[in-house]
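Some notes on the structure that comes next.
Yeah, one chain of the complex is gone here, protein chain that is, but the others are all in their spots.
Each chain carries a letter (A and B) given by its place in the written order, and its residues are counted from 1.
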Amino acid sequence: MILRNAEMKARIMRLQQGGLLGIKQVTLGMICIALLILLALLAPYLISYDPVQVSLDQPMQAPSFDHPFGTDHLGRDMFARVLFGTRVSLLVGICAAALAVSLGVLIGLLAGYFGGLVDSILMRLVDTIYSPPETILLMVLVTMFTRSVWTIILAIGLTHWMGTARLVRSEALSIRQRPFVESATSLGAGDGYILYRHIMPNLLYIAIVSVTLMTAHAILTESFLSFLGLGIPPHLPSWGNMLNEAQRDIMQGIWWTTMFPGLMIVITVLSINLLGEDLKKKLAPSRGTKIE
Amino acid sequence: MKTKFFLAVLVVSVIFLASLPLADAEQTGKTLNIALGKEPDDLNPLSFSGHGAVYDSIKVFSGLLKSDNNLQMAPDLAESWEVSSDGKIYTFHLKKGVKWHDGSDFTAEDVKFTYDLMKSGKWISIFPTSSEFNAIDSINIVDPNTVKFTLNEGIVSFGERFCLAILPEHILDGQDLAKTNFWLKPIGTGPYKFDSWKKGEELVLKSNPDFYDGAPKIDTLKYVFVPDESARINLLKSGEVDATKIDPRSIKTVEGTNGIKIYSEPSANWFALNLPSTMWPFDIKEVRQAIARAINKQQILDTIFNGQGEIAYGPFRKQDWVYNPDIAFSYDPAEAKSLLADAGFKDSNGDGVLEKDGKNLEFQLIYPSSESDRKDIAIAAKTDLAAIGIKVEPVGKSWDEITQELYRSNFITAAGGSPFDPDDSNYHLWSSKSIGQGWWNPASYNNPEVDKLLEDGRTSFDKEKRKAIYQKLQTILADDQPVAFIVFGNYVYALNDKITGVVSRNGPHGEGNNGGINGELWWNVEKWNKE
Partner (left out) sequence: MDRNLASFVVRRVIQIPPLLLGISILTFLIFNFSPVDPVVAYLGLITVQKMPPEDLAKVETQLGLDQPVQVRYLGWLEKILQGDWGFSYINKRPVMDVILERFPATLLLTLTGYGLSAILALILGLASALRAGSRFDASLNGLSYLLYSMPTFLVALLAMLIFSAWLGWLPSSRMVSVDAPESFMPYIYDRIRHLILPASVLAVSHMAAFYAYFRSSLQESMNEDYVLTARAKGLTERDIILRHALRNSLLPFITQIGLIIPFLIGGSVVVESIFAWPGIGKLAYDAALRADYMLLMGLTLFTSLLVILGNLLADVAYALVDPRVKYG
């Protein structure tokens, strides 16, 4: 079963270009994401039932033509809820990721470019926030403030910027020492100019890949927080919330309240991850830097 | 090839080994394992918020009296007692030879000590409900076996207060009750002794061989704390626990399983929407009445409570002796709409929400986030009320947050109720004297006629007269709707069918579907047996 060298290399190349089904993984991922975003945006127009409206006379109905994903224990249409859950999850995911990465880029940039005392202080800050385990820090933040969509975004964003900061800092450090930057400085270019024209563009790829992968991670985080009842307020449709309420159902053979939200989480996160991984490969082929 | 094979062998052997049946534990005597969803913070008999805590003590303690199969008072530490005709003097004759779990003698001093503690109000942070004992004027030890209580006024229901757990004077006298370890390792006079408590996991009680009423047949009582309901049900099905409380909707998960019996115990626990009459729009009577008629109670009972319970129009259930059958009214959204129209509400801007004087008819309905049944009621209410033009936004808050905001925004899905004397809990819920006192009278209801009825009800001793009074109370409440009663929910338990001695009673408001450590179906667990 151990192949000859050349054959093996050829297989690896095919794998990197083609993937499991012979379709490029990025294409599949991109299609899924595009679809999800579309669904999220068009959600209000695609549903025939209000996701929050209760129909107590029709609880726990199996999927049918009328209710493609069935109804939950209060008779709410699962299709509408899952669709609206897409909005919530994507919103939280993207915003939290954007917040985390922006913060990370800002701090990493300042630390890497200015160096010295600024660097020391900022990196101490990073180390400090890095010390408590993520889940503990999240529990603390979530307790501090009344729960709403925005506080969740804030909590997730504030606990995930550190990795990006470190990455950006080392990039900024290495770029700053490059010859063309030194010559620009000697020619009289100010800090701002150098930051803008030379350093930022090189950081763009880090930012893009980070945001993508961070979005996936943020969606997973939001879903587990909501599942535990510490995330999105329970009556708003969020996949995590739905799974929380569905726990009782599965023991009675009611599979649709678990399967659809669960599937959506997996599909969404998977496609974003695939996209992120491929972006990583495409944008930084020769780098070994690990982007979280 | 080899790696795959190796992996496969490893996985299979692990799973195989794991599924081998367990060797039986050595048992000395019978054990009863009860799975609870919520662990008590400590075993202070009075720190529980549930009102029933007074009546059914934790099994480590016992009181002068206890409640029996018919919710009547029966002798416990007191073997007999007399009440003066005006209800102000209670004389208790204590049983002789009772010992505390540490061997010391139980005396009248302990009784006086306990009631003095309650009455002084000094430890109100430790005993939140002790304010009810303010009605005691003095406690006299007549002789070593007789204690006489003199009350300020003759309150009929006060007799039930004597179920209070008696605390040991020889241990607690002089101690700082806020810092003592006693609540985590209590010594009492009850049928079970405290054995051990592995916090977060299990609490073990062992039977008291010297218990004055006969040692319990079941030697070891083990409470296991498992927050997840499916996990509790799994433990029950696998035989690891013998009893647990379940959400009525989980009946289907359990029924039909061999060896398990389901008990659906009626409870006096009503669920209602609290409509505080001090805040707009609930100061308008028609709004409250409209809300009461717009909620589809039958559907809520059928779907959210799986049919276990009955519709509530007032604080008393059909089986209660003061129940008034004439107060029922039907689900009628059309009438609700016309009531609102009569009160001057109109939807002038066509957004589906009624307005008056420029204000929208909308409010936030708060539910405790840990109670899934109340959450579902709030969500259902949203739909029902939207149909008549009221906009409701359900908001979940933790119990602690709710307590903090108790009088600022009190639109909550409330629950309460007691199967004991009709004066119990109802006095505090509807009397204007109780406004602002902790959890009492959350609707800030202030009706002088009701106040008078409540006073009369608690001080008259004629049963017929009392019945008439409480029936009138129900009529007024049904008309006024300070809270919109919805349903009474049953308490559902799943037990190992080898258990005998279980007596089902109308249960009081308690710990919800998690099950509490006292009261509940195991109010008489010391009389149970297991084959």
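Side notes on the structure shown:
Heads up, the rule we're going with is that a residue touches a chain if its C-beta (ideal position, glycine included) is under 8 Å from a C-beta of that chain, and two chains touch if they have at least 3 such contacts.
Note that this is a predicted model, so its numbers are computed, not measured.
In the complete assembly, the contact with the undisplayed chain comes from A:220, out of A:220, A:236 or A:279. In the full complex, chain A makes contact with the omitted chain through residues 1-3, 5, 7-8, 10-12, 14-15, 19-20, 124-125, 127-137, 139-146, 216, 220, 223-224, 227-230, 240, 243, 247, 250-251, 258, 262, 265-266, 269-270, 273-274.
Mapped onto chain B, the interface with the missing chain covers residues 3-4, 7, 14-15, 18-19, 22-27, 31, 33, 41-42, 49, 124-125, 128, 183-184, 198-202, 222, 224-228, 230-231, 234-235, 238, 240-241, 370, 398-401, 403-404, 406, 438.
Simple rule for what comes next: only the chains that are shown with their structure count from here on.
Distance from the chain A centre to the chain B centre is 44 Å, each centre being the mean of its Cα atoms.
Of all the residues in chain A, the ones that touch chain B in their complex are 1, 52-57, 59, 73-75, 146, 229, 233-235, 245, 247-248, 251-252.
Across the interface of their complex, chain A is touched by residues 1, 228-230, 233, 247, 249-250, 252-253, 296, 299-300, 302-304, 369-370, 372, 375-376, 378-380, 382-384, 386, 394-396, 401 of chain B.
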